[in-house]
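Every protein chain but one is kept in place in this view of the complex.
Each chain carries a letter (A and B) given by its place in the written order, and its residues are counted from 1.
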Amino acid sequence: MIHDFHYLKPGTLKEALAMYADHEDCKVICGGQSLLIVMRQGMIAPEYLLDIKHLNELNYIKFDEKDGLRLGATTTHRAIEKSEVIKKYYPALVAMENKLASIQVRNWGTIGGNLAHADPAGDPAPVLIALKADIKVGSAKGERTMPLDEFFVDYFETAMEKGELVLEVHVPVTEPKTGIAYQKFNYLTNDMGIVGVAASVTLNGGNTCKDARVVLGNAGPTPRRSKKAEEFLIGKALNDDVFTEAGKIASEDCEPIADIHASEEFRRHVIGVLTKRMLKKAYQEAQGK
Amino acid sequence: MEKRLITLNVNGIDYELYINPKTLLVEAIRDHIGLTGTKRGCDTVSCGACTVMIDDMSVKSCSILAVQAEGKKITTVEGLEKNGELSPIQKAFLDNGSFQCGFCTPGMLMSASAFLKENEGKDVTEEEIREGIEGNICRCTGYNSIVRAIESVVKGNYKEG
Partner (left out) sequence: MSTEIKELKFTTFKTNVKYSVINKKVHNIDGLAKVTGRATYTFDVKLPNMLYGKILRSPHPHARIVKIDASKALAMPGVMAVATGQDTPGVKQGIWRRYPELCDEQILPLEKVRYIGEPVAAVAAVTEEIAEKALELIDVEYEELTPVFQPLDAIRKDAPIIHEGVERNINVTRHIEWGDVDDAFAEAEKDGYIREDWFRTSSQHHMCMETRAAVSSYTPDGKLTVYCSTQSPYYMQALLAGVLNMREGDIRVIAHYVGGGFGGKFELDAAIFCSAVLSKKTFRPVKIVFTREEDFIASKRRTPMHYYIRTAMKKDGTFLAREVRVFTNGGAYTGMGATALYLTGFFCSFPYKWRGYRYDGYRVYTNTLPSTAMRGFGAPQAMFCSEQQIEWMCADLGLDPFEVRRKNAHTECYEVPGQAYIQSCGMTQCIDKIEQWIKSKGNLGPNRAIGVSAAGFMSGGIFNWFDTPYSFSSAVVVINYDGKVDLYVGCQDIGQGSNTTMAIICAETLGVKIEDINVYSGDTAHSPADLGAWGSRQTLMAGNAVKMAAEDAKRQLLEFAYAEMGLNIVYDLDIKDRWVHVIARPERGMKYEDLVKRAIRGKDGQRIIGRGYYTPHRKGMISPAYSYMMQAVDAEIDPETGKITLHEVMTAHDCGQPINPLGLIGQLEGAASMALGFGYLEDQPMDEGKILNPNLVDYKVIRATEMPKTDMIEIDTYEAEGPYGAKEAGEGLTNPTAAALGNAIFHALGLQMKELPITPEKIVNALKEKKEKEGK
């Protein structure tokens, strides 16, 4: 049962940040697709609920050929999924959104809310981290930006301080000769991943790896890069054996937790398989460019 | 906790409600306005029985606060028929037997309607249709008759007028 709360509806972003600063026991609701479930279970019972869903100031998709992509925090998943410009320049984001939850959830849930919820199984984070995104948060006191892979601190916990909310996600222009691929392993196509892997590969001329990102979803308390796998890949001539070895490294460079859906051993196994496959896919895409 | 006075526009009609802000949209629709076509089947935003349309987009009304739906155009299953004339998708469901116990049907019809609206005039694949109703569980039909119904509307078998 949801506990009673005082409902706050700010007119502008500035007002929202001021209200957030002024109220002690206050949670922010946007799409509420994750928040309302935990509130209904009684796990969260804030005195105040600050609604920012309607703030158009935070609802935007902007693309610039030099600056890259900027997504306002209250942009819905569906808007990202349907965006022509994102499909053109960041197809991995569109593909990821297409398999996120259900259309109904994507129509109302937002990218900012998803990232703020900090579920280690969430789909956007691994892909955005592979895309080298950074995230801007702000409070009544000011704004700050950090790389997205530094934003997640623990299970359902971010680096945001009191009074801060997610304002924007910025995805830089993808380097030339870069490919990105993401896949989650699940029983039903749109479930959250039992584990998931996003990989990006940037090539030098030919097939040597200039840069790589291997990002694991639901393999620990936060989405995490396997820096060991990344270091292994950089500088190497890429081939199937290298991908397999990188998968093996990634599978040991994480902390997946067993539950009723899969054992720890199986999760590590699947991480190895997915890493290998996503690296290969990213590599093939990079070659094509 | 202060109750709020809100106006919800449902199926073209404005309803004035005085509610606890924690009231979910599905509760406002079913209990306050009295439209019981929309159902509930879970507490985890999983089953889709509560699906309605907001501004022609399908949403799960169990995970939206009623206060957030103010100022929007809400459509429930009761709003699909016009003056006793069923909408094409409803006719297609009847022709294809796309329901059995019927409990998921209102939500399924709303997802189907939203899908059809979004893809009007476009070619769609079977896979896209299945993705269009992926958020709705049906325990009875096995989905294929629902997919056939949507397909037949897409094909133009139920041109209105």
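As a working rule, a contact is a pair of C-beta atoms (placed from the backbone, for glycine too) under 8 Å apart; a residue touches a chain by one contact, two chains touch by 3 or more.
Note that the coordinates shown come from a computational prediction; the quantities given were computed from them, not determined experimentally.
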*asked:* Tell me which of B:Ile6, B:Leu24, B:Ile64 or B:Leu109 is the one touching the absent chain.
replied: B:Leu109
*Of A:Tyr20, A:Phe185, A:Phe243 or A:Tyr283, which one is in contact with the hidden chain?*
A:Phe185
*Where does subunit A touch the missing chain, residue by residue?*
1, 185, 187-191, 260-263, 266, 269-270, 273-274
*Please identify, in ascending order, the residues of subunit B that touch the omitted chain?*
30, 35-44, 46-47, 49, 76-78, 80-81, 86, 90, 93-97, 99-106, 109, 123, 125-127, 129-131, 133-134, 136-148, 151
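We take it that only the chains that are shown with their structure count from here on.
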*Inter-centroid spacing, subunit B versus subunit A (mean Cα positions, whole Å)*: 29
*Sort out for me which residues of subunit A touch subunit B in the complex.*
2-7, 9, 29, 32-33, 36-37, 40-41, 49, 51, 53-54, 78, 98, 101-105, 107-108, 189-190
*asked:* List the residues on subunit B that touch subunit A in their complex, please.
replied: 1-2, 4, 20-22, 24, 43-45, 48, 51, 54, 57-60, 62-65, 67-68, 111, 114-115, 131-132, 134-136
